[in-house]
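Missing here: one protein chain of the complex. Every other protein chain is in place.
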Amino acid sequence: MFKAVINADILKDSIEAISTLVDEAKLRLSKDGISIRAVDPANVAMISFDLHPDAFESYECTDGEIGLNLETLVDILSMSERSDKIEIKLDPEAHNLLLKMGGLAYTLSLIDLAAMRKEPKVPSLELPAKVTLKGSDLRLAIKAAEKVSDHLALGVDGSTFFMEAESDTNRVRLQLTKDELISLDASGPARSLFSLDYLSDMSKAISKANEVTVHLGKDYPIKINFSVAGGKGKVEYLLAPRIESD
Amino acid sequence: MFKAVINADILKDSIEAISTLVDEAKLRLSKDGISIRAVDPANVAMISFDLHPDAFESYECTDGEIGLNLETLVDILSMSERSDKIEIKLDPEAHNLLLKMGGLAYTLSLIDLAAMRKEPKVPSLELPAKVTLKGSDLRLAIKAAEKVSDHLALGVDGSTFFMEAESDTNRVRLQLTKDELISLDASGPARSLFSLDYLSDMSKAISKANEVTVHLGKDYPIKINFSVAGGKGKVEYLLAPRIESD
Partner (left out) sequence: MFKAVINADILKDSIEAISTLVDEAKLRLSKDGISIRAVDPANVAMISFDLHPDAFESYECTDGEIGLNLETLVDILSMSERSDKIEIKLDPEAHNLLLKMGGLAYTLSLIDLAAMRKEPKVPSLELPAKVTLKGSDLRLAIKAAEKVSDHLALGVDGSTFFMEAESDTNRVRLQLTKDELISLDASGPARSLFSLDYLSDMSKAISKANEVTVHLGKDYPIKINFSVAGGKGKVEYLLAPRIESD
């Protein structure tokens, strides 16, 4: 059983943070909220998403799991105003999710769970550097890098967080010192190279966050954590590094 | 003879309501105004359009008929500000329509009437259900349907007007009860299926109307009536149904 009411803007922001990486996802439903663990088709990026029942206007739920096409869901949500209330109800017999907003009632077929990828295990990583900054600063770095390259290096050097991108002929560097960041905590230098494709996809959701925490290592995956839904939802992106060729 | 002055916004709204269905049209000119009857190339949709002389700032006209390329006309009108006055003058010898707006003077060749399709006869239909609603509500239904399908069913069930669209996996339904409508008057149930292509084309003009009247039957054409030009112009769309296959 799953029956809930949620503000359109919260649901939109949450789903878009996920759908930018995966077209469909398993939602694990429980009285403690909704959680999603998913990996992109190329196995390069992982998302962990958790939404607390307090993010909802009302929330009734028993344990269960459903498969959803997120692309269709985003499309449907685009019909709502950000201030709309959305009623969601699971119809397990008809294998449907019902969404009501304004006078509109959408019936969205569930995806057969057996036909879906298994949920990934989230690896536990020891990452030596931890930087907290404004989401808009991280987005700026990603946009600036897009102008010259298709990959971006992120790292920590002393008390400076830097982002660097270069093509054969051009180069861009953005560096933020400790006092321009919200916090920086590193046990040593870190630097890893990432595909801009993925970071660009992630950056829209990232840019809306007041605070984003980035965990970095040396040629190691990056972990990016931030909140949605006024702190009631948590997003964690994990992105594998690219090999740096000189 | 045809010589007139009209506000750009009135002319734009009028022409766009027609050009969304047909690229060229015969305009029947008389002292009682301008009228157009046209069918789209696939013979699925028909438009009847009538513009009263009061819609013009000034209007002098003797009986006649001219053929116009509406696509070019829309393109030309896009150069005007909505508050511009547009001077229109027929030059029958040069086979031209002259349009002046601001410092700009456009000369638009007439299309040879002999080379054009015949004007259709507007069929008289007995449609059992009549619903009047806000144009923006009808547009909302059309936009919502576009998210899941390429056709849309419209109908009346008791004192409810409904619109429904479905794909293999998803379904959307919008229903408006009598008190959410401006009026509803039906002698029995009605339901017909229509191509969204046509309804989407029509929806821009429809959405600007405060009141739209829809006549419906059972697997029968739909008739959509609304005013433009502050009530001085009348648009009627007629759209053939699609066969519902289950």
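To keep things simple, chains are lettered A and B as they appear, and every chain counts its residues starting from 1.
The working rule: contacts are C-beta pairs under 8 Å (C-beta built on N, C-alpha and C of every residue); 3 or more make two chains touch, one makes a residue touch a chain.
As the structure is a computational prediction, the values presented were derived from the model and not from experiment.
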Exercise for the section: Pick out which of B:43, B:58, B:109 or B:159 touches the chain that's been left out of the picture. Expected result: B:109
Handout entry: Identified contact with the non-displayed chain, of A:5, A:98, A:111 or A:144
Key = A:144
Handout entry: Residues from chain B at the interface with the omitted partner, ascending
Key = 69, 72, 75-76, 78-79, 102-109
Practice task
With the missing chain put back, which residues of chain A would touch it? List them for me.
Solution key: 137, 140, 143-144, 147-148, 166, 169-176, 180
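Operating definition for what follows: only the chains that are shown with their structure count from here on.
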Handout entry: CA centroid of chain A to CA centroid of chain B, Å
Key = 45
